[in-house]
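A single protein chain has been omitted from the complex, and every remaining protein chain is retained in its original position.
Here is chain A:
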Amino acid sequence: MRIRSVALRRVAATATALVVAAAVGACGSGGSGGAASSGSGTLKMWVMGDAGNGFKTLTADWSKQTGIKVDVQAIPWSEIHTKLTTAVASGNGPDVVQVGYSLVPTFQQAGALADLSSYAAAHPALQDGAYLEGASLKTLNPAGKLYTVPWTSDTRVLFYRTDLLTAAGISKPPTTWSELHDDAVTLAKRGSGKYGYYIPQWDLALPAEFAWQAGGDVTDASGAIKLDTPQMRTALDYYLSFYKDKAVPTAADFDQVAGFISGAAPMLISGPYLAKSVETQAPDLKGKWAVAPLPAGPAAGTSLFAGSGLGIWKNSAKTESALKLLDFLATPAAQVKWFQIDGDLPSVKTAMTDPALTADPNVAVYVKQLDDAKLLPLNPAWDKADQDLLDALNKAALQGADISSALGKIDQAAQGQPK
């Protein structure tokens, strides 16, 4: 009996070995069978963040009309890179993908998206003119081809606490750099643990915004990263002046929502998402805060144009259906509906004047700011250069390091990177 079971176990072990070997083999050859997983009338769509359910609501009626189902998969922002690299490496992606504007260079570099320029004539979504200037088809696709189509818009504006500014004797929100600085210093004198302004140590866009406001840019005419400019130096001096005059918190874990609600940071530059957080977390603060266009620097009051576009996966077999979805999402009606569902601003000009948007004074400010807003460079070297710039700035702000030599080094490193 014992002997037989030993023999049996040997057989079982051999079988296990074979099964494992087969499984490992299957892993190696996997990826070929994925295309058939969704039905012929179903588009696989990746939506970023937590907008998955909202997107299902948005497309429900359209799916009924066209018979094209949308299989929505919500990808958390933190997992996009991993998800993208896996999809690129395996060649197994969705049909339609939402591309945050900060990810446009990565998607481009990965060659993940299809060039849609040959379909442009037949599809309204692929024609410029309807879109806002800051993120038009042309600005999003500088190389001439057509990979990314605008979808939603986002920008940065000045948030301020009307009650606290009034109490400090400030009657109107700052409209210039010097007003912002002076008001911040005034407000910081309210006592310990109180500040005038808040600079997030993770805000990768702020140095570029200040550079634009100083009349400069972060790339040269050819599109290469160029940070070592007089305008950038002016911008960084301004940035650091808030630290020098102790008008901003130095704590790395300062929470901007909590800080704005408590009044510790009565002024800050942020996006519409902050308004949403404040409205839900502190509804009783209503009427005590407002938004305003960014205070203008020596040259302009340019803000960041953020948001996200849409692209069609390179080897999608359903390009025609996918283009129909893009056409639908570019209609003013769908754009406004998406604003009502998720709060993302439209990217189509005609949708901007819809009463659903104009009724809200905050939204009116966002819409106005979008007229003077710029995309960050769509250069693959930008992410690293920007991170290095922010690291150097934080070191200068918090540890008194010298930043003047850093700019040239970042430029050099960025130019050594593949474009």
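We take it that contacts are C-beta pairs under 8 Å (C-beta built on N, C-alpha and C of every residue); 3 or more make two chains touch, one makes a residue touch a chain; residues count from 1.
One rule holds for everything that comes next: contacts and distances are computed from a predicted model.
Q: Out of "Peptidoglycan-associated lipoprotein", "NADH-quinone oxidoreductase subunit L", "ABC transmembrane type-1 domain-containing protein" or "ABC-2 type transport system permease protein", which one is the UniProt protein name for the chain not included here?
A: The UniProt record for the chain left out of view names it "ABC transmembrane type-1 domain-containing protein".
Q: Decide which residue listed in A:45, A:84, A:235 or A:407 touches the omitted chain of the complex.
A: A:84
Q: Among A:143, A:252, A:317 or A:356, exactly one should touch the missing chain; which is it?
A: In the complete complex, the chain left out is touched by residue A:252.
Q: Given the full complex, what residues of chain A touch the hidden partner chain?
A: 2-3, 6-7, 10, 13-14, 16-17, 20-21, 24, 27, 81-82, 84-85, 88-89, 91, 106, 109-112, 201-202, 250-255, 258-259, 262, 264, 314, 380, 383-384, 387, 391, 394-395, 398-399, 409, 418
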